[in-house]
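All protein chains of the complex are present and in place, except for one that has been dropped.
Note that the chains are named A and B in the order they appear, and that numbering of residues resets to 1 at the start of each chain.
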Amino acid sequence: MASQAASTGIGARIPRRELKRLLAGHGRYIDDIRLSRMLHAYFVRSPHPHAKLVSIDVQRASRAPGVAGVLTAVEINPRCEPFVGVALHRAGHRSAPQRLFAADSRAEAEDAAELIEIEWQPLPVVADQFQAIAPGAPVIHHGMPDNLAFDFTMEQGEPAKAFAEADVVIEEELRFERQMAMTLEPRGLIADFNPSDGSLTVIHAHQSPFQMQEIFASHLGIPEHKVRVVAPDIGGGFGLKLNVHCDEIATVVASVIFGRPVKFCVDRLESFVSDAQARDHRIKCRIGCKRTGEITAMEIDDIGAVGAYGMPMRFNVAEGMMAVVMTGAPYLFDSYRARTRSVYVNKNLIGMYRGVGMPFACIVGELLTDLAAHELGIDTVEFKRRNYRPKSALPCVTPGGQRLETVSFHECLERLVELMDYDKLRQEQRELRGRGIHRGIGIGTFCEQTAYGPPYYGPSGAAISTQDGCTLRLEPSGSVRCLTSLTDQGQGTLTAVAQIVAETLGTSVDEVSVAGNDSAISTYGGGAWASRGTAIGGEAALRASTVLKENILSLASAITQTPSDELSLANGQVINSKTGLSVISLAEVGRIGYFRQDTLPKDFDVQLSVNASFVANDKPYYMANGVQASYVEVDADTGFIRLLGQWAVDDCGRVVNPLLVDEQVRGGTVQGIGAVLFEECIYSEDANLLNGTMADYLVPMAYEMPDIVVSHVETPETSTRLGAKGIGEAGLIGAMGAVWVAVNDALRPLGARITHQPFTPERVLDALARAKPAEPPVRP
Amino acid sequence: MGDVELIGDEEVEVVATLNGKPLKRRAKARQHLADFLRQELELTGTHLGCEHGICGACTVLIDGRTARGCLTLTAQISGKSVETIEGLSDNGRLAELQQEFIARNAAQCGFCSSGMLLTAYELVQGGEKLSRSEIREHISGNMCRCTGYHAIVDAIEAVLAKGSR
Partner (left out) sequence: MKARNFRYVRPASLQEAYRTLAEAGGEAVPIAGGQSLLAGLNMRLSSPKVLVDISNLVELTGQSYADGMVRLGALTRHRDLLSSAIVRAHLPLLAEAAPHIGHIAIRNRGTIGGSLAYADPAAELPACAVALGATLVLGSAKGERQVKAEDFFKGLFETDLRAGELIVEVKFPEVPTGTSTGFAELSRRHGDFALVGIAALAILRAGEIESARIVYFGCVDRARVAASVSAALSGAAVPLEDASPYAAAIRNDVKPDDTPGLRADTKLHMATVLTRRALNSMVEQRTAWAMSS
């Protein structure tokens, strides 16, 4: 009995259930969908990073074949205030949309847009953080005294004293270039406003239909209950499709104006200049240690270039704040000082992207501890053993203010050391160094905030709901229909929900259907971000299915005259808990419950459809942890880096589906490797993007990537019944720390250090050229 | 072999075989094959990820060999046989690969999968036993942002090990 549930319930390795359909070519992604009378939108955008609109003539363009209309800020912006849908007079960054063309086809819209006559006056450009805060810099936003958007400092303990008393202080300046989520499917939506009844439906490749429902309703002045946002199949999100993009708002306004469906699908060239981007930080950091190996203090000074404006809803100061609060969290030390500044620059807005600042924290912590360990003559793994927060110290609060309750740093590290055969790799590294082959080993420890609760967003006033819900209905035939407020862009959260429901109701996952992605049909919820789907939505599913189970047993009890506390569910049957024998099938319960209520006691309340939501209100987030290792080889002649091996040990709490968790870790790991070795947006000095094609922005492809070995440790979250924490971002975070350290470990005997990501061959060669002869480590 | 006539406003007529069935349609000269399949024939299983030939999401088979749908003019398929994910799925020729991909969760969002499966199919047709590194080389032109490629290599390796076509 238990075996059937175990094979498809919690803990089962089941592939994402949508794959059968998707791999047959039957996905329905946003660009696959067409509605009657649908128009296609295309935006003419500013070619300058900062410019004033001088004049515009749309006469010829608006008469071009297939064009239904051309909209300007005059038409668009008043209908979505205070949102700026389309730039009116001034473009704050290249590609700020200026005109919206709506035509019968994308090709015709592009043809028409070429007929527009438009004159811009370029304005002075602020291209990076240091330009932005330099005295006398052009101020991007009139009315502001300078380009500083945000400045936050925190201090714990006595950092000045702790650094002064340290025997060893390691200092570095790290640089992180701008990067992009680069979902394979670009952004898109179809806005469908019905002028007859004033209702709005938006089919939106978005990770949070609820967020967008609220935004469309409040900004366009449409009553919220008349707004519906539905996410179709989505070709990757990673946080990009969580942001609020003004061209998407403008598209919805266009639908209101034209009274017809309007589709806007971003094409790849356009995505480079219009997507929310990520990273773009410079971090000065240092660590102080005693000769005996204890950490006395850490410090970071971070500055991020957040783009021309703040990101609505999804605060682009988050990357800097996460670096501040999470740096050094795995380690025992008391004194800490951290500052983050966000500054405006004439570039795309920074938004949410997998990891959100936690990669910085991981890299800073792991690089500095590795350098310190070497300086002290201590093996890096040994250093971590001595300095990690042990389980006996939990719960505790880190100097960055992070509460750690159920983390497992030592356990994960020991598993990793065994998995990768650390000692053997170190020996191999030593031998090969003797032959002039430069290999490096890097360990990347991290803990990550997941599954944020209301204490995190509420006080900020952002209308972001962190609850998720689940509606369950027993069908008359005994199968189960589930509606979740979760969304799924490939990670498989809907499959995990099915497993949780199936396990609780003692039925096979094949008897449970799950629908989600729709703001109108389910409980109000959040969606997908911050590694929260299974943790929060799964908990809601567990609670809903527990209530449904009770109701089913109560009904079965009434039907069979057996006390309900003697009954349980297994194999699609109501069984007698003691004998294990079937008392009545779920199908029979369904039949009677829906069609033969006349046979039940008159006052019996049949409730075979239940609803439950869950929100983690007692804490701002959960805390998961893990550790990765990377084994690399650097070609010191060419600067090229080869990835020889990658290992990941992850503790995301209760693992509902190990297959999906493994694959999330692997996918995140490769994105992390891409970030460290390949990906960057390259700009000219005047902030023009120079590498805006897929040939020039380098996303990792299969040949260069290593095999990735994954292992799990499970320390359940204690505040929920399910105990899951979140896994979506872990792979990326840990991989970035591991690869940063591994490459530097390889370069160490050559006296070189590399601190500018991505580590292109040129940057590796430059690091080698700057190398000082290797100094012997400080002996205790 | 089909004839292509120059017709009025930049249109062409194509005569080809599509997923085993005869095809005769007019198309805009400028329309690439991927758009033709998606928009004119509503075969939306072939996807657009970049429209400049790098990502591989638009991969189809032309005369049994992989090609980028975005780098092929519709007009150029005249006289040729084109196969898409839908056709190869319907006739069962992808069944083994699909099974192994699904079993290993070698797909997540599914957007790369059409192209990836067709590329894998071409590899498997070759019948050679390949190393993991050679498999990776073969699929090095198909971008996947979700899986990190490991499970995809596992799936293809499993099909090659079975040795069937």
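We adopt the following convention: contacts are C-beta pairs under 8 Å (C-beta built on N, C-alpha and C of every residue); 3 or more make two chains touch, one makes a residue touch a chain.
Quick caveat, the model's predicted, so the values are computed rather than measured.
Trainee: If the full complex is used, which shown chains touch the chain that is missing here?
Mentor: A, B
Trainee: From the list A:107, A:462 or A:644, pick the residue that touches the absent chain.
Mentor: Once the missing chain is taken into account, the touching residue is A:107.
Trainee: Among B:19, B:119 or B:147, which one is in touch with the chain left out?
Mentor: Answer from the full complex: B:119 touches the omitted chain.
Trainee: Which one, A:269, A:394, A:521 or A:771, makes contact with the chain that was left out?
Mentor: A:269
Trainee: Considering the whole complex, which of A:7, A:460 or A:638 touches the chain not shown?
Mentor: Only one of A:7, A:460 or A:638 touches the chain omitted from view, namely A:638.
Trainee: Using the touch rule from the top, list residues of chain B that touch the missing partner.
Mentor: Residues of chain B in contact with the hidden chain: 1, 3-4, 6, 10, 12, 28-30, 32, 35, 51-53, 56, 59, 62, 65-68, 70-73, 75-76, 78-79, 119, 122, 137-138, 140-142.
Trainee: What is the set of chain A residues that contact the non-displayed chain in the whole complex?
Mentor: Chain A touches the chain not shown through residues 105-107, 110-111, 267-270, 637-638, 640, 678, 680, 682, 690-691, 693, 695-696, 698, 700-701, 703-704, 760-762, 765.
FYI, only the chains that are shown with their structure count from here on.
Trainee: Take the average of all CA coordinates in chain A, do the same for chain B, and state the distance between these two points in whole angstrom.
Mentor: The separation of the two C-alpha centroids amounts to 30 Å.
Trainee: Which positions of chain A touch chain B when the two form their complex?
Mentor: Touch residues, chain A against chain B: 15-16, 18-20, 22-29, 31-32, 107, 182-186, 233-238, 267-268, 489-492, 659-660, 662-663, 666-671, 693-695, 699, 701-703, 705, 707-708, 731.
Trainee: Spell out the residues on chain B that touch chain A in their complex, using ranges where they run on.
Mentor: Residues 28, 30-31, 38, 43-52, 54-55, 57, 84-86, 89, 94, 98, 101-105, 107-114, 117, 132-133, 136-137, 139-153 of chain B touch chain A in their complex.
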